[in-house]
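Every protein chain of the complex appears in place save one, which is left out.
Lettered A and B in written order, each chain numbered from 1.
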Amino acid sequence: MCGIVGLLLKKPALYSRLGELMVPMLIGMTERGPDSAGMAVFGQPLPEGQRKISIYSGLTEAGASYDWVGLADALNASLKVKAHTTIKGNHAIFTFEGPADPVKAFVKQYDPKLHLLSAGRSIDLYKDIGTPAEVAQRYAFEALTGSHLVGHTRMATESAVTPDRAHPFTAGEDFCLVHNGSLSNPNGVRRMLEPRGIKFETDNDTEAACRFLEWRLREGDDLPSALQKGFEALDGFFTFLMGTPTELALIRDPFACKPAVVAETDDYVAIASEFRSLAHLPDVKHAKVFEPAPEEMYVWKI
Amino acid sequence: MSTEHPITFKRLQLEESASFDRSTLDYIHRASSTGLYEIRGLGAKRKLPHFDDLVFLTASLSRYPLEGYREKCSTKTVLGTRFAKKPIVLDTPITIAGMSFGALSANVKEALGKAATAMGTSTTTGDGGMTSEERLSSKTLVYQCLPSRYGFNPDDVRRADAIEVVLGQGAKPGGGGMLLGQKVNPRVAKMRTLPEGVDQRSASRHPDWTGPDDLTIKIQELRELTDWEKPIYVKVGATRVYNDVKLAVHAGADVVVVDGMQGGTAATQTCFIEHAGIPTLAAVRQAVAALQDLDMIGKVQLIVSGGIRTGADVAKALALGADAVAIGQGVLMALGCNRDSYQQGGQNHSAEADYAALGTKAGYCHHCHTGKCPVGVTTQDAILEQRLEPENGAKHVKNYLKTLTMELTTLARACGKQDVHHLEPEDLVALTVEAAAMARVPLAGTNWIPGHNG
Partner (left out) sequence: MENLTFDLAQQSVRALNQHLHGSPESLAGQHIEVINPDGAHNIAVGINAPVKVTIQGHAGYYAAGMNKFADVTIEGSASTGVAENMMSGKVHVKGFASNGAGASAHGGLLVIDGDAGLRCGISLKGGDIVVGGSVGSFSGFMAQAGRMVVCGNAGDALGDSLYEAVIYVKGEIKSLGADAQIEPLGEADISALTGLLAAAGLSHKPEDFKRVASARSLYHWNADADQTY
């Protein structure tokens, strides 16, 4: 019910081409996921005292005509965070001074129908309903720059194809996850995490995996340890692709029924559910193309 | 002094427990003796909300009936219009469900084919492949692609009229096929590439795809193989029906087949049959809702199966939104399953002794898995299978399907319909709260649909 894509550029000279290289990858996954698409892009981190959040207004009445400027003005008046915005219709990135939590809380009470997509210093996150090509065009994905990204296309089952169930899911700051497969015990995992102060937004099985990792990272595990615990706690079929400010990480469950293929050259590492999303990449004919083994953690750093 | 207590309580000494009733005691005694789960045939035997809990609102002062016979009521049914170049066109919406050669004898497959051809409907192969008897006798043959892939081959795909990709069946959603050694005779063994006499183990997942994203590609492969001519059905055992139907549509199915928990099998664990899957009544409306939400009514067809027995059942399934039904157990019973006699060589013979040898009686038997079917239906035994003669069997099945079709049109005409596919949910009301909730029709005498408007 899904397609996943990941791209990490090894040479900063290529960062300006991230979006251009990514769009055909995403569109290659249209048949696996025709209903909605999401993309998390990691770029140059903001200085320590600043943060940014990505917000989606598609669930509000105004939708793509949302008064983002009004929100920014209200935010600055109230919290004095010197927020400035980058707006693309129903999506906005707010960059500001100080920690993210007070700004997130302000936005939530300002308009509960705004959907907070991500927070951090490096990550921008987009998700919306529509075909991958439509979503890519809506947010001008081709023009995006950055060092690495995690993307996803979805085949939905709910009648209202709502973007809040689309991937990537984020946890904490600068961490996101996409999933291809189906977990069989997400509800138990959710019920285990909620008393520990982990908040859930959906009943989506991927969110359960993401929040589990959020919990382990919060408790001080590094990513590999958190994933190792994930193998024990999470039941079902999965290929997970995760992004942090400096890494892409990939794991497959022991059954490895959900596909994944990697193409690596001196310039990039690209991951997708199917090779046809990699076929257009520069010099892919000479790339090292391989299938990641099950239960092994693959980590690529910028 | 009297040794007998003055008051006796004879009747209470035979008080049966509802939880640990005789059936449960039997189960526990058997489990403790054998250390293995019970395996049996047929479908869920316990009482479940079913079509009997719905009744039709036929003609009244505001709804006028059609005259029987003279005023026609069409039963023509077309399946697979979405992508296939050659959709299936049937004279009746009642089809014959997938049942394997191996579970059933070759004579039975031939009988079913002949009956279906005479009625202008289709039969379906099962887990074990296509026999020449069935292909030659059945005018319209649906070819199943199952997790085991026993006997599956491209030549049979090419000579089939439609392909049915099977995820599961109502009797055991999540379980694979099962055939015990006594039924793996030389012919069955050869078709399935198994050693003779072994207990067949079957896969529960397909070997080369898992999930709707991969099913999309598998369906495309089957289309490529058939040059896009033949409809592709996707069959699911009824569990998460709403989601499954949506995903099957997304994956590219032309027709979706939903099999409720009353659906039968020739052999599986009893715990599966009775405790997995949801009643057919609950499955139908969920499937229809999924198609409605995707705006696929009329584009992707729905076949419903699992305990369809009578013309009234067929009519109700169609009224709830199915385009067709598939019958498995019913046609086997038409052939003589659970009948106390069989007809061989123009004569009636009693089967009572053979039922008794299985420890059962006609009317109670579910021992398809033994291969010792007293009436020669679910057997590979060379002697027993002679008790079902193809011509005679075909005649019985044809009579049964004809009766059902007549009952269907009788009810449809009484609802004022010139076409059985014009039956709609508003033609029905429910007799119980459960049926009202599951079928999403009002409780008779009220406007109340539990869970939907109150």
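Heads up, the rule we're going with is that contacts are C-beta pairs under 8 Å (C-beta built on N, C-alpha and C of every residue); 3 or more make two chains touch, one makes a residue touch a chain.
Note that the structure is a prediction, hence the values are computed from the model and not measured.
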* Structure fact -> Per the whole complex, from B:63, B:201 or B:275 the residue touching the absent chain is B:201
* Structure fact -> Contacting the left-out chain: of B:51, B:101, B:143 or B:209, that is B:209
* **Residues from chain B at the interface with the omitted partner, ascending** => 34-36, 148-149, 152-155, 157-158, 180-181, 192-195, 198-199, 201, 203, 207-209, 214, 217-218, 220-221, 224-228
* Structure fact -> It is residues of chain A that touch the chain not shown, namely 254-257, 259, 261, 274-280, 285, 289-291, 293-294
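Definition applied: only the chains that are shown with their structure count from here on.
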* Asked: How big is the gap, in whole Å, between where the Cα atoms of chain A centre and where those of chain B centre?
  -> 44
* **Partner chain B, residues of chain A touching it in the complex** => 1-3, 31-35, 155-157, 159, 180-182, 237, 257-259, 273
* **List of chain B residues in touch with chain A within their complex** => 205, 210-214, 216-217, 242-243, 246-247, 250, 293
